[in-house]
Structures are given as structure tokens and as C-alpha cells.
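A single protein chain has been omitted; all remaining protein chains appear in their positions.
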């Protein structure tokens, strides 16, 4: 992962700012002859799209994806397929409302990247956060939709498991619930509590953090690569690169630090498929940087949106002390919309791991 | 980070197995004319060296580093300096005792990478874990000693803050204590508890996990790179790539998920040095993937050593069910020796970030 | 250079096919605060644009470049500048005339990439050559226009020095002539011969090869990087990657193989500027992979366009023997339009070399 590109054989480069012409990605290295329609990408974008409930930003972006290159109609089947050449996807920005952001041109919003962009580049696209806006993640979701095509046997799903201090009850976990509430929450009983809580947060003009969990099933043993291309290292990098993420853990994660050796290491019995059957999954499906064949389980923490209505102490570009209230249209819990983004990042990491694995060991 | 190389401009490639000829690294892209002696590397290696207390493996490795290339004596000063060409460092393996590992040739140790290496490569260097052994980290420590030379204004220190369920009292934090106890523990009062606890663990033939914290001070604002080369993403990848690490967090980390927006975002006042003075550091010194100028704070979780004396259920290469007791000489808390390793990884990430920053913005 | 991306710190990714929506590039790693207008890019594209004389393809493409990201108006100066974030440029395809290419859907054109794309990918965008079309080079020219901004002190110019067996007279070399004839030819006296010759080639429905020379002046000593990132190796890769290029040489190139040691090595005297003054430039401005401070001189050979009106023996996708005549609108000497493309590639290589040099040595 480097600057605006990630991946090695399945490589994704993104571009675009919150209030420029649009957001896009170029996916290079995708295998050929995979069926791919704009609708495949659109389906994932619609899951991330803002303005779908009162719990996400009211910015209205249709987020319509166009595929600019890398596909053609296969005359034999009539289906649109990838050709092995770079696939560019572009999403126009529509509802920019630049006027909302006039005040932040000169003031640095606490918790945002305003100051550091100025410190690094000596210039900053202040319109909606510019390149540092979470709007960039739309391009990741588009890339992730393509990545899923590369690894059809793998199922990748994410869920919100904690909002502020409210956690779900894991015994109620039901993946089918994910699409049935505005929080991507797998615990139907927790939804009511979340609605009540987040309404209060929203009315207070505040925001709250969240913890998400992403699970990839169907990854064969051996994907990944020691020593610095470890699958868990790549997942950590990919998830940490999502806006507002402050922590990542695999399997038992920080909980593993509290365990004894005999509690943590997953015992094995003979499986029916020539592989070991693990008796537990504290490892989260990864050992030594390589997939074990068990579900890969990662969790990550999202900080609360820094754009809130409470006045905050800050400085301006002239380093004069001032206060700021971040108006505009913001997510009271930005973690919610991180669900499809996390799935996309994991899909990209796994697609890349698969191609590299196939490259080295056939 | 890819396979056995990490970094972009400051690039580290490591090689070697636990029971082969030795362990080494090649550091490419190091700036020229930096004073560098083997003793600089040795000092760091000695901090990681096994066998220095009863709380680490009793394997006796002198871990003597030789610099094979990339340095010469500067005739003007008489000092040995880097030349800008690749610096290779080699550390001979001495005390291998391969006979200890006969049993694990055919059986897969739970919690280790034995099975997945076989699944990926169809062959596995079973001698002491081969390439997946934590012995590889000696090469990282050597590279880190070189990286520190690249960023002389930056101080990087790590500490053990939790062992199993025992945490330090952060009010007692004193960096000077780090070198005065066998745990790299900054809380002198906690040391007695840790001794008592780890002795019991060791005598039980068991092991325990740990949490470590690493702090980098003196990093100027702007180092790092959006979007996929974010400084926190690179740190997460680097720390997660260390053996047995299962979680990484920056600043408040998972704690940030429980905060409200006004609790989390760090307010700013005007500083004396033309930079903002932050009123808190929930962000851990990184916003939008770029350094803020505050101390960079990362924590990571290390699982308990999987090599323990309790018999464990497992399978062998023929997928027959069996049991295994991992004899040999192991760390009861492998997290302890991760302290110099984590410092080294952070030093490498920051050296690379510095060079890339200088490359792009001068 | 890898797949569809080249460069390390100044990284260019291109996408798009001859008859798709358009052609584009993403330039990542560009320094901030460089003045950049679409017009800067357009000026270079216009030099490459088809249909400007009877000696280039009659395909009419306005090749209008739009900058989609990475720039903003600097409020202080009112000028549009780079922000340090990725700069995406897109050029719509307008005059595609897909019907011209019906026959080549199933037949493999000799000298083209038709067969090998099918062999590799099992599918091929046959419309105008798809991704393998020289139309892709429009994106390179756009990237090159940006690269020139990164290295303002460097002048990069190319010229056609040979068409078929007709060479220019180097004693007549005048850079001012380049823009005054349809061949980018620096020898005014040769132009008449070239016109006469190429008209005959064109009328015969045939095509002819060419040799071009590109010269970069103002490159300071030390840019480049041993051992595998040598400046000449990167130039060779960049120029060889241009469609139809079959050979690259630096300085005396293949002529150097005929020289004796005392004829070839460039002697030095003391210069006025603290640098050596070389008494000759057989080396073409590069020694040991690093710039010497002399003009960098590269030449490259372009094969004749393979699209000609003479019937040619070939096979079709079913591996049946057949003949093909490549109709459509083609350049009788594709080398001519390689002039701005070569300049662009050299500009990108040098911009990248500059940033990496600054990264490593300050």
C-alpha cells in the first residue's frame, strides 16, 4: 500500500475529492473473462450511499458508477466481461453544496486532517475535506465489487457490533438481519437500543464511535504471504486506511493478550476434507500470516465523527486562536457506513492474496 | 510491504531461518554519510537477545551482527559511514540444537504456522519453526538500528503495559524504568507483580499474552501519506507483521469507539513554534494518515506463546489425530522481547515516511 | 514499471482502449503547488494529435483533456495548482468508427498484438486494437505534461532523425525546425526528401520505420539510482514500452561497441560551475546509471506500422489460414507521432528520478 494505490497483482488506484468532478478508481491486474456489469458495482455503492436513513449524512449523492474501460461484450455469451486490462470506474459528484464549507477554508477542524494537509502540502482542498473526505471510500467500494468477482468462493460480510458503549449480544448474531436495519446490525434485539441512542446523539448535534466486525468465509489454507505481506498485516493496513479507524484486531485480538497459551492456541482434529478441523478460532483464521481455512475474523474501531455542532477550540491558518462549529451534513455515527467499505477492502486484500498465491505456488 | 521486503524508499529485505546458517537483512535506500558501526546494531540486538533472564528463552545466541556491505571509512573523519548503497547485515546462528525439534517434523503445533506453511508450500522447514520463527525479528532489529540513524531527531521507545490480565498503573510511567527490569516495564511498582505472576506461568509450563505500547516523539507534522500509505496504516501493517501480534491501535484505539465526538477530537491552541498546541492526544499523533507533530502512540496485543508443556490435540502431516507437547526452550511471555522489535519496526516505518515525504514535498 | 503503472514516487497509471469511452491517466505523487491548467496538458496533446497532416492517421480526435482531480485554485494567486493528491486526466474518445474494424474481430493482424492478447487473456478487445492501440499514448502525453512541471529546469526535446533508410544530416540540426514541419525533423534540408518519400509510401498503402532521438538538458549530476533503477535502464524501459519501439540506445549506443577504450570514455576538464566539463559525450549523459550533468541523449527505433493495404498471410481465431488487408486510417510512419510521446516518457522518468533522488539524499 502506497499513497493512492494498494495491492500488488490486484492493484487499486483511487482519485478524486469530495467536491471536485467526482471520485474514481483504476483496478489493474484483474483476471480476464469475469462477468462484470456496472450494476454489480452499483449494488455495493447503494449499500454505502449517503442519505438513505436519518442516521447517515443527508448529502444526496446518487453515486452512479460508470465503467470507463477494461470490459467488453463477449460475443460468445453476450455478457459483459473483464478483458484483463485496467478497469476504470468513475462516479460523478452531484450534490456538492460548496457553500456549506466556507468557514473551514481558514480554520482547522479538530479531529480532521485540515491542519496536517496544510502542514504537508502547503495547500489544502478545504471543500468538504477534499481528498481526506470519506467520499473517497466510494471508489474503494467500487473496487471491492470487482474484487469479489475474482474470488467467487469467498463470502465477505461485515456488521456493526458496538455503537459507543452499547454492544450487541453475540448470541443473537444473524447475518440475515444485516440488510434489515439502518445499522448493518446482526442482532435484531439491539436495533431498538441503537435507534434510541443514536437519535439522542443526532439531536444533540454530537456523534459517536463504533466497532465493526468483518468475516471472510471460504478462504483456502495458504493464502497470504510471510513475512511482511502477512494476510493479517495486509488486512490491518487496509482497514486502518479507512477514514476514522483507530484500531484493528484479528481473531481474539486484544483479548488474546489476556489468555494463557492453552486457552489461545486452536487445537486440531482430522477434518473430512483432508484439512484439519479446528476446535476453536481464537486465531481468526490466520497463523503465521497465512490463512488456516477457518473464517477470517477482523474487528476495527471507528472514532466518532469529528464534525459536530458543539463549538470547539482551534486555530486558523494564521495560527490565531479561534472556535469552530462544523455545520454541514454529517453522519452521527460514521462507523455505520464503514460496513460496505470494510467488506470492499477485505475483498481487495483477498483478491490480491489469491493472485499472488497462485503466482508463486500455482 | 510485500513478502520479505518492506518499505518504499527505505526498504528492508530479510532472510534466514531459525536453524539455518543465520539471519540477515539488506537495507536499501539508506541515505549516505550516516555514521554507522556494527556496535550501533549490536546495542539494539542485545536488547532483544534471548537468554538474558529466566523470563525469556534459554537459547543462547550471541547474535553478533556483521555489516557485509554499504559502509566504508570516511577518510576525512576516520568514522565508518553509510555510502548510499545497500547495507547487508548478517547474524550467524550458533545454538541451534536441532534435535529438540524432531517431534514437530510431522506434527502440527497448535497456534503455530506449521500447518499453513505445509498447506501453502507443500514443504516446511520444521527446524525451530524455520522462517516463521521469531528469530527472523533479529534482522528487523538490525534494520531498525540503521533506520534510527536516518531520523536522528525522533525518539522511539516501547514498553510492556500489560501482561495477561495484569496492567501497569499509567500514573507511574517512567521511561527510565524500562532498562531496569526484565520486562521493559515503565511502572516500577508493577514489576514485582509481573515477576511473581510470570514465575508461576513459567513453572506451569504455560505462557501468557501481553500488550505493548510504542511512542515516537519528535515526528514533524506532515510525515505520512494519504490514502493507502497512511502513517497509521503502515504502522498497523508493520506491527501486525511481528510474530504473535493480534491487534494494533493508534491513540485511543478501541477506546475511541466509546467516545462522543466532543470527547475525542483534540482541540488546538496556538503553539510557540508556529504549530498548533493540541490540548489532548486522543488521535495518537496521526490525523488523516499524517503526523500531527504530537507523540505518535501505538499499542499492540501479543498472544501467548503457543509452545507450552500441556499436551494439545492436533493432527500430523498424514492428517492422523495425535497429541503434542512442545518442548524446547521458549519464552513464557513472548511479548517481552517484542519491545525492541516494535521500536525497530516503527523506526523503519518513520525512516521510510521521512524519505518519501522529502521526496514529494522537499 | 509494472502492468499499467510506471514510476515509483511520481507514479503514472493509465487506462482506456481505442474504442471505449476514452483514455485516461492518474498521476500520483506529484508535488503540491505547481501551476497546472488543462491547457498545459492540451498543448502537448495537440502535438501528438492525429489528423494534423496527410502523414498521420486521418482519425479525427479532438483529444480534449479534462483534469478530474488533484488541482484547485490557489486563493492567494488565483492560479490553479496541484494539491499533492492524485491528478486524474480523462480524454473522451469521439471518432471511433467501430465498423472499420469488423474484419479484425476474428483474424489476427500480422505485426499486431491481436494473437498474443487472445493467447494471454482468452479474450481481446478487437475494436481498433483495444488496449494495445497507440491511442493509449495520449494518456502518457498528458502525464508527461504534468511531469515537466516537476522539473522546470530540464528541457526535453525529441526529433525524428531517420525515416526508413533516409537519415538527416546532423550538421543541419536546428531544434527550431522541429515545429515547422510535419515530421518533427530538425534538418530543414531533409524535409523535402521525407515528404517525397513518405508520399510514395502512403500512396503504396505501405508504411515505414523511423529512428528518433530525445535529448534532456539541464539534468543535474547524480539523478538516477544504481543498480537496477539506473537512469538508462529506466529510460530504456520507458521508451521500449512505447508501441512499435524495437530498440533503444544511450549516447553512442550500438556505435560504442565499435570503439576502443580511449575513443569512448569522455575526458574531463575543470568546469566553471564546480562540475567537470566533459570533452565529449559518448556516454549520452549517464555513467553507472547516474546523470553526469551532460545532456542525456537517447535514440530509439520504431518499426513500420503493421497496418498496410497489402494482403498478408495470417490465421484466424479458429487457427484457419486466411489473408488480411488492414483497412482503416493508419499512420504511414507511426514514428512521427512518437516524438511527443517519447518526450513525455522521458519527462516522467526524470520527474520520478528527481523525487527519488531528493528523497534519498535531500
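For clarity, chains are labelled A, B and C in written order, and residue numbers in each chain start from 1.
Throughout what follows, a residue touches a chain if its C-beta (ideal position, glycine included) is under 8 Å from a C-beta of that chain, and two chains touch if they have at least 3 such contacts.
Remember, it's a predicted structure, so these values are computed and weren't measured experimentally.
Visitor: Check the options C:148, C:337 or C:357 and report the residue that touches the missing chain.
Guide: C:357
Visitor: Could you tell which one of B:125, B:217 or B:316 touches the chain left off the display?
Guide: B:125
Visitor: Given the contact definition stated above, which residue among B:17, B:187 or B:331 touches the chain not shown here?
Guide: B:17
Visitor: Looking at B:69, B:155, B:281 or B:322, which makes contact with the chain not pictured?
Guide: Candidates B:69, B:155, B:281 or B:322; residue touching the omitted chain: B:69.
Visitor: Touching the hidden chain in the full complex, which residues of subunit B are there? Just list them.
Guide: Residues of subunit B in contact with the hidden chain: 3-5, 11, 13-17, 20-22, 24, 26, 28-29, 32-33, 66, 68-70, 72, 74-75, 81, 83-88, 90, 105, 120-125, 127, 130-131.
Visitor: Residues of subunit A in contact with the chain that isn't shown?
Guide: 8-9, 29-32, 84-85, 226, 355-356, 358-362
Visitor: Quickly run down the residues of subunit C that touch the omitted chain.
Guide: Per the touch rule, subunit C residues meeting the hidden chain are 1-6, 8, 14, 108-113, 115-117, 119-122, 131-132, 136, 162, 164-165, 201, 206-211, 220-230, 232-241, 243, 245-271, 274-276, 279, 282-284, 287-293, 301-308, 310, 312-315, 319-321, 335, 357, 361.
Following the convention adopted for this analysis, only the chains that are shown with their structure count from here on.
Visitor: I'd like to verify one number: the distance from the centre of subunit A to the centre of subunit B, where each centre is the average of its C-alpha atoms, in whole angstrom.
Guide: Taking the mean C-alpha position of each chain, the two centres sit 27 Å apart.
Visitor: What whole-Å value do you get for the distance between subunit B and subunit C if each is reduced to the mean of its CA atoms?
Guide: Whole-Å distance between the two chain centres: 45.
Visitor: Give, as an integer number of Å, the spacing between the C-alpha centres of subunit C and subunit A.
Guide: 38
Visitor: Enumerate the residues of subunit C that touch no fewer than two other chains.
Guide: 29, 32, 84-85
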